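All protein chains of the complex are present and in place, except for one that has been dropped.
Going in written order, the chains are labelled A and B, and every chain counts its residues from 1.
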Amino acid sequence: MKIIDAANLDYKAVNEALRRTDGDCMIKGCCGQRFIAAGMSGKNLTIQGLPGNAMGAYLNNAHITVHSNAQDAVGDTMNEGKILIHGNIGDAAGYAMRGGKIYVKGNAGYRAGIHMKAYKEKVPVIIIGGCAGSFLGEYQAGGIIIVLGLHAGQKRIVGNFPCTGMHGGKMFLRGDCDDICFPEQVTARRAAPEDLDEILGYLSEYCADFTCSMDKLLSAPFTVITPDSNNPYKQMYVAN
Amino acid sequence: MGIEFIYPEFEVIRNNDRCISCQICVQQCANEVHSYDKEHKSMKCDEAKCVNCQRCVSFCPTRALKIVKSDCTLRENANWSDNTVKEIYKQANSGGVLLSSMGNPDPYPVYWDKILINASQVTNPSIDPLREPMETRVFLGRKPQKVRRSENGKLDCSLPPQLELSMPVMFSAMSYGSVSYNAHKSLALAASELGIFYNTGEGGLHEDFYCYGENTIVQVASGRFGVHADFLEAGAAIEIKMGQGAKPGIGGHLPGTKIIGDVSRTRMIPEGSDAISPAPHHDIYSIEDLRQLVFSLKEATEYKKPIIVKVAAVHNIAAIASGIARSGADIIAIDGFRGGTGAAPTRIRDNVGIPVELALACVDQRLRDENIRSNVSLIVGGSIRSAADVVKAVALGADACYVATAALLALGCHLCRTCQSGKCNWGIATQRPELVKRLEPEAGSQRLIHLMTAWKHEIKELMGGMGINSIEALRGNRLMLRGIGLTEKELAILGILHAGE
Partner (left out) sequence: MKMEGQVRIPSGCAISAVISKDGNKMSGEMITNSMKPMHDRSNGLGGGFAGYGIYPAYKEFYAFHMFFDTRDTRKKCEAFLKERFEIVQSEIIPTRKIPAITDEPIIWRYFVAPLKSIVVSLQLDEKEFVARTVMKINEDMSGAYVFSSGKNMGTFKAVGFPEDVGVFYKLDEYEGYSWTAHGRYPTNTPGWWGGAHPFTLLDYSIVHNGEISSYDANRRFIEMFGYKCTLQTDTEVITYIMDYLLRVQGLTLSEAASVVAAPFWSTIDAKTDLEDQKKHSYLRTLFSSLLVTGPFSIVLGFTGGLMALNDRLKLRSMVVGEKDDLVFIASEEAAIRTMEANAENIWSPAGGEPVIIKVKEGMF
């Protein structure tokens, strides 16, 4: 495996070194370097240390594992691939992602999965092990967002204003969500077994990635949220 | 009928002496204004549906039709104009936000029309462009501040990526979805032929048009529709759309009814689903975040493409442009408040933003004051209507202009301002196959080539008159301009003298 020591490199140098490698690669000593693996494909990358903002932007079928936290804008406009984060992630993770997976062991900041899309065989998936901040899935147009709320304790597992402007895709929140206020244009209901069938594969993949127990995940009910219409603003305008 | 009734805006006048009941008007009107009454063997029309697109007028073989403004009006009132009252009726009827298309039609000052161009007389010669060399080639992109040499003294002639244009005009962004496949194809063909660029807008790039990539600017907007690695690689430059002159501060919203077939495929979203572009890019809430998006795109394309940042002309535009010029962007595009749109809330379109002439003048000056003008090239758009406007813009300091409305007019648009209906009879702002096919791309591109070729001649004539034989000698040459009927303040902002001074 190729090892890149990022300790004294800026992001440009890190990415240049990365572009020159094929297959497996590890970045050591990362501390805030931005844009790691932006637009890249065909790599299997492990990061030690803290990657900077916009890691995996426009990612095109590469696999990234981060052993710590990650900062803002992870997987921005990601197309394909998988990002695995063993810590927390910052704000706006998976903004406008169209395909691929972002699995997070810890918490996510504000606006996770904002404007996430789906198209044909491309169904992006975000799983957040802990809690998510406000505006989760704002403008969600497709794909699946799952928040597990593990170790949430008494805390609400998502912040304020989830699903604002949601007009496609699905969100699954582990819990009964009595304490969460959803906007008018979505429907939130207890997930039936057939709803869960759709995500069991992702959940078991998540359990394997982070060595947690599937039984434990399924020990609590899930709430599934879907938009009532994929044309939420149709009635808003009058021709002038 | 009743309280909700609003008398139709237009009247269809049919000269029955000329009408031969051929029913071409019936076929041509997607709004279904015209019909043939079989029983009475006569032509009828429903004026309430007429948008005054002039399609029937243009295609009537006997010139039997004309459309006129209705003279059924409310009692005159300088405060409550007919339009103002009718807008209130529409909102009271529907509860809806008023939606309009194309540029701001209100009578705000058009500064282009208050600026006059110089010509040489006696003291230096004018140049005849038909017989003397006259250069309009422009390179857009960052120009380094310092010359570098290798150790043996040889000049290092490498430059940051540049866009080469045969003339300082390009077709500005119109997305596939808001305009038709054939409209895009016409623009792409013409741009290739002319050696300029067209712009995908925010709807992605249709697979058929990747072959025109060398003359394509690909756009990344807040909805990121159709944005993926191949798309970013496909164009000659990448434009980040932060704002649009017709609707500064708000996003876009292409209704699901237009997301069908290839539009859905190109945008990479399901058919029938609304394409919503949020008002901001949700990864840009501050100037340093713009730097992040600029460099994420540069990293993703290995620093091979210039990055354009497009913003609407707003009050603080000089400071905004200064920030962009330090963000790593190579080109700034400024879109004035008269710029067109496929649909925008009327109140936004008609009340938000500032004229591009003033924005251009203050931005160019500010960037020079800060010695960062060479960091970026400046493109201006938002109602550039003629070669004279182009020349005035370049003399004020622009490197190039963006045109869209003028290009659409060349393709047949009659400025009826109802693009939002999706029933464009000219095959431009529509996705209905029977309408789209009315715009034939080869013919459309030919008309665009005609227009641009004519403008290029005119630009050369105007330059020649000033004794200038290369466009770069015109750029920022404000002494070539004089204001007419402008206040001291307006002249100061434009940085030009009054006529007679």
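List of remarks:
By definition in this document, contacts are C-beta pairs under 8 Å (C-beta built on N, C-alpha and C of every residue); 3 or more make two chains touch, one makes a residue touch a chain.
All values derive from a computational prediction rather than experimental measurement.
Contact with the omitted chain, checked across A:Tyr95, A:Tyr110, A:Phe222 or A:Tyr237, is made by A:Tyr110.
In the complete complex, the residue from B:Gln27, B:Ser81, B:Asn316 or B:Thr487 that touches the missing chain is B:Asn316. Residue B:Arg291 is the one among B:Arg142, B:Lys241, B:Lys258 or B:Arg291 that touches the chain missing from this view. Touch with the chain omitted from the figure is made, among B:Glu4, B:Asp156 or B:Asp369, by B:Asp369. Although one chain is hidden here, its contacts on chain A can still be listed: residues 31-34, 49-50, 52-53, 69, 71-72, 87-88, 90-91, 107, 109-110, 133-135, 159-160, 181. The set of chain B residues touching the chain not shown comprises 285-289, 291-292, 295, 316, 319-320, 322-323, 326, 366, 369-370, 372.
Heads up, the rule we're going with is that only the chains that are shown with their structure count from here on.
Between the CA-based centres of chain A and chain B the separation comes to 37 Å, rounded to the whole angstrom. Chain B contributes residues 87, 90-91, 93-100, 222-224, 227-229, 232, 253, 255-256, 268-270, 272-274, 276, 278, 282-283, 292-293, 295-296, 299-302, 345-346, 418, 420-421 to its touches with chain A in the complex. In the complex of the two chains, the chain A residues touching chain B come out as 11-12, 15, 19, 34-35, 38-39, 41, 53-54, 57-58, 60, 72-73, 76-77, 79, 92, 95-96, 98, 111, 114-115, 117-119, 122, 138-139, 141-142, 165, 167-168, 230-240.
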